[in-house]
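Would you mind keeping the following structure in view while I ask a few things?
Every protein chain of the complex appears in place save one, which is left out.
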Amino acid sequence: MGKVKLAGIFALAGATLAMAGAAHAEGTITVASFGGTYQEAETKAFFDPVAKELGITIKQDTTNGLDDVRLQVTGNAVKWDIAEMGADECARGTKEGLFEKLDYNVIKSDGINPQLVKDDWVGISYTSVVLIYRTDVFKDGNGPKSWQDFWDVKKFPGRRALGAFPTESLMVAALADGVPMDKFYPLDIDRAVKSLEKIKPNIDVWWSSGAQALQLVKDGEVDMASIWNGRATTLKTEGAPVAFSYDNGVFTADCMVIPKGSKNKDLAMKALARFVSPDLQANLPMLGANGPVNEKAFDTGKIPADKLPSINSSPENMKHEVLLDPVFWGEHQVEASEKFDNLIQE
Amino acid sequence: MTAVVTDPGKRVDDDSGELNVAVLKRNARNEVWGLLGLCSPSLFLVGLIIILPVGWLFWLSLYDENGMLSFVNYERFVEQSSYVKTFVTTFEVSFGVTAICILLGYPLAYMLSQIPRRAASICMILVILPFWTSVLVRTYAWLVILQRKGLVNDWLIDLGIINQPLALVNNFTGVLIGMTHIMLPFLVLPLYASMKSISADYQRAGMNLGAGPVATFWQIFFPLSLPGLAAGVVITFVLCLGFFVTPALMGGGKVIMWAMRMQQTTSLYANWGAGSALGVLLLAVTFGLLGFFNWLLRGQIKAAWGGK
Partner (left out) sequence: MSVVLSAPPISIRKIVKRFGSQDVLKDLDLNVAPGEFLTLLGPSGSGKTTLLMILAGFVRANSGSIKIGPDEVITMPPHKRNIGMVFQNYALFPHMNVFNNIAFPLKQRRVDKATIARQVEQALHQVQLDGYADRRVDQLSGGQRQRVALARAIVFEPRIVLMDEPLSALDKSLREHMQIELRSLHRRLGMTTVYVTHDQREAITMSDRIAVMNNGCIEQLDKPEILYSTPKTQFVAGFIGESNFTPVDCRDGVAWYEGRQIETRSQVPHAGQHWLVSRPEKVRVADGVNGDRGNFFTGSVREIVYQGDSFICYATLRDGQVMALRDYCRSDVLSRLPAAGEPIHLRIDAEDAAIVQAES
C-alpha cells in the first residue's frame, strides 16, 4: 500500500513538472546579445515591445559571439533561441552549419541591405569604426579627418591606437592606402597588410575591447584612435575633448541567428521578424549609437530630421562609409588574421 | 594476570614457531588500503579534472577542423611566424618577471626572516594583501597609475625629473610591472618559509668563525636558502607562462602571450584542436624546461652545497 501511494505521488509530481515545463516553453524565448548599453537599447527598442505584442516572455543573456554559439550547438546544449554576433561571424557560422534556416515568409527583409539577408542569418543593427581624436591636442578642428591623415605621422604627430581586430583594421588600412570605397571588394589583403605595416611602428596600443579604446582616449593615453561609434558617442556625451565623424568610416553590421537546435524556433522566428521590422528598428537610434539595419526605419517618421547626421546608418552617412562585407571576410578571416598576427608580432 | 607457562620442550603452536602471521600480514595490508582509500577522492579528482582533460586536449590537437587526423594544428607553429614570436615573448616575459621577483623578493624575504615574528607577520599581511583584490582590478589600477597622464608620470614631471612622459604601460615594461606585482607573493612565501627554517645558529657560527656579515650571507645563508628560492622560482615561472589578463591589458596589444593566443586560435580556427595544440606545446616545453631547471639547480645547489 505504501509503495502504491508513493508511486502515485511521484507520478503526480512528474505530471505537474511536465505541464509546468510545457507552459514555460510555450511563451518564452531567450535572446543573447552583447550586453551593456547596447543591449539596454535593444531591450527598449525590440525586446520589451515584442514581448508585450506576442504575449511572451523574453529572457536575456549575454554572449561573446560566434564562439559561444558554437560551444552550445556542438555541445548539444542550446539554451538560446536568438543570438547576436558580428556579420562576419555569421558568415563563418553558416559554413559550419551552426544556425537554423530563417523563414523569409515570416521575416520581411525589405529595406535591409541584401548583403545582410542570408539563408540563416539577418542583420539587426549597424556599428561604425570611426576615427576619433582629442581636440585638446589638435585644436581648432585641425585634427586628422581621414585614415590618410591618421597614417600621416609627420603632419599629425601623436600617439595612436588601432583595434586588434584584423578585419576592421585591415579595412581602415586599405582606406588609408587609397582603395576606393566603390571598388573596395574583392579587397587585396596583401595591399592592406602593407599599408598597416607602414603605420605599425607608430601604433602605441592595439586595443582589444571597446572599454579599453574608450579609456585610452579618455585618459589621453593616445591622441587619436580607431573606435566604435558607440564608444565615441559616449565619450562625447561625457564631455571628453574629442571629435569624430562618419566620413571615411568602416561600417559593420551585427546580425541575429537562431542557433541550430533551438527549442522555440517558431516563436523565435516571429520575434526576430518583429525585431527587424521598420517601426521597431526606428526605435534603436533614439536609444543608442547603433543605427537601424532596415533603411525603411527612416520612412516611419519616428526619427526626426535633426537626428540624422548622428546616426551612422542614415542614408547620408552611409555614402561615406564602406561596409564590412560579411561574406568576403567570412571567407578570408583566417588568412587575414594570420597575416595580421604575423605583422603585429613581427 | 594469567601467565601462560610453556614447557620449553613442548610446542604450543603448530605454526612452526611463528604466531599470528596471517592476521598481522592482513592488518598491514588493510592499513595500506585504508591510506589508499583516504586519498582516493583526491586521486579521483586529479584524474578527473587534470589527467583526463589534458589527455583529451592532446587527443583533440591531432584533429583538424574537419575532424580528420592531421598535424595541421602543429604545422601552424612553423608556418606562421607569429607563433614563434608569441612563444619567445611568453618566455621573455616569464624570465623577466621571475628575475625581477627574485631581485625584489629575495631581500624582502630575507628582511622578513630576520625581524621579530610579530613585525614579520604584519609585513607578511602587507605582502599578501594584493591577493585579496582581483587581478583585473589590480591591473586596471596599474594602468591608471602608469599611463602617460598617470600618477607616476605626473609626479616625475612635476618634480622636474623628466620632461617627456615615460612609456610605462601598454608595452613590455607595463607587462613586467603588472605581472611582478601579482607574482611577487608567490616567490616570497615559499622563500620566507624556507629562510625562517634556517637556524640563526648557522649565521652565528659563520660570524664566530671569522666570516664578516657579507661573507656569512653569501657562504652560509644564501646556499641554505637556495632550495626555497628554487621552489619560489618554479612556481612563479610556471604561473607566468599561463598569464592572460595582465599582459592582455597592460601590453597594449603588442605583448602577446601564449594563453592569449590559445583563446584567439581556438576562436579563429573554429576548432578545439587548434587551441589544444598550443596547450600541448606549452605543457611539453614547460615540462622540458622544468626538467632542465631541476637539473641545473640541483647542480648549482650541489655546487653551493659543498664538494671540495
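Each chain gets a letter, A and B, in the order it is written, and its residues are counted from 1.
The rule is simple: contacts are C-beta pairs under 8 Å (C-beta built on N, C-alpha and C of every residue); 3 or more make two chains touch, one makes a residue touch a chain.
This one's a predicted model, so the numbers in the text were calculated from it and none came from an experiment.
In the full assembly, the chain not pictured is in contact with B, by the touch criterion defined above. For the options B:152, B:207, B:235 or B:297, the residue in contact with the chain missing from this view is B:207. Residues of chain B that touch the chain left out of the display are 199, 201-202, 204-213, 215-216, 219-220, 223-224, 301, 304-308.
By our rule, only the chains that are shown with their structure count from here on.
Spacing of chain A relative to chain B, judged by their CA centroids, is 40 angstrom. By the touch rule above, chain B contacts chain A in their complex via residues 80-82, 85-86, 89, 143-144, 147-150, 167, 169-170, 248-249, 252-254, 256, 264, 266-270. Those residues of chain A that touch chain B in the shared complex are 66-67, 70, 92, 96, 159, 164, 204-208, 212, 215, 219-221, 333-334, 337-338, 341-342, 344-346.
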